[in-house]
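With one protein chain removed, the remaining protein chains of the complex are shown where they sit.
Presenting chain A:
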Amino acid sequence: MSGKKHITMTVNGEAQEFLAEPRELLIHTLRERLNITGPHIGCETSHCGACTVTLDGKSVKSCTVFVAQADGADITTIEGLGNPDSLHVLQEAFKEHHGLQCGFCTPGMITRASKLLEENPSPTEEEVRFGMAGNICRCTGYQNIVKSILAAATEMNAAKEAAE
C-alpha cells in the first residue's frame, strides 16, 4: 500500500506518535492502534455519532476523518472526560436520569453533550434536541438523554456560580 506517514497527536492529554497509512480512519486509530475503545462504530458514514470525539475544540465524527487530517490535533474522547474516582457531571447525570440503555451510543452522546454545553451553557430543551441531532440512539427515545443533559447544565451552572 501507499507510503506511511509520520503522525503526532495528543489524545486525552497524552502525546502519541506513530507511522500510519494516510487512509487510516481516525476511529480505527483510536480503537485499534491506541486501544481507546470508548468511541464506537455504528455506521461509518457520519450519520450516527457513535464515534464522536472532540478534535481541536470541535465535535467531529471520527469515522470520517483520515488520520492524516488529524495530524497534530488535540483529541478528547469519553475516556478523557472523567475517571472512576471523579465522573464528569454529564456521566453522573446520564446515570441518574436513565439516559442510556445498551450504552453503545453513550460515549459519543456524552462527548457531544460536553461540547454542546461549552458552546451553550444554558440551552433550552429545543436547543438540546437540535444540538444533539447528530447523535442517534436506538434505545432510549431521547427523552431521558435530553433530561440528563438539561440536569447536567443546571448543575454545572450552579457549581460555576458557587465558585464565583
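Criterion: contacts are C-beta pairs under 8 Å (C-beta built on N, C-alpha and C of every residue); 3 or more make two chains touch, one makes a residue touch a chain; residues count from 1.
Convention: contacts and distances are computed from a predicted model.
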Omitted chain, identified by the protein name its UniProt record gives, among "Carbon monoxide dehydrogenase large chain", "ABC transporter permease", "Peptide/nickel transport system ATP-binding protein" or "Isoquinoline 1-oxidoreductase beta subunit": "Carbon monoxide dehydrogenase large chain"
Touching residue (missing chain; options A:L34, A:C105 or A:A153): A:C105
Sole residue of A:V11, A:L34, A:C48 or A:A151 that reaches the chain not shown, by the stated touch rule: A:C48
Chain A residues touching the omitted chain (full complex): 1, 21, 23-24, 28, 31-32, 35-45, 47-48, 50, 77-79, 82-84, 87, 91, 94-96, 98, 100-107, 110, 128-130, 132-146
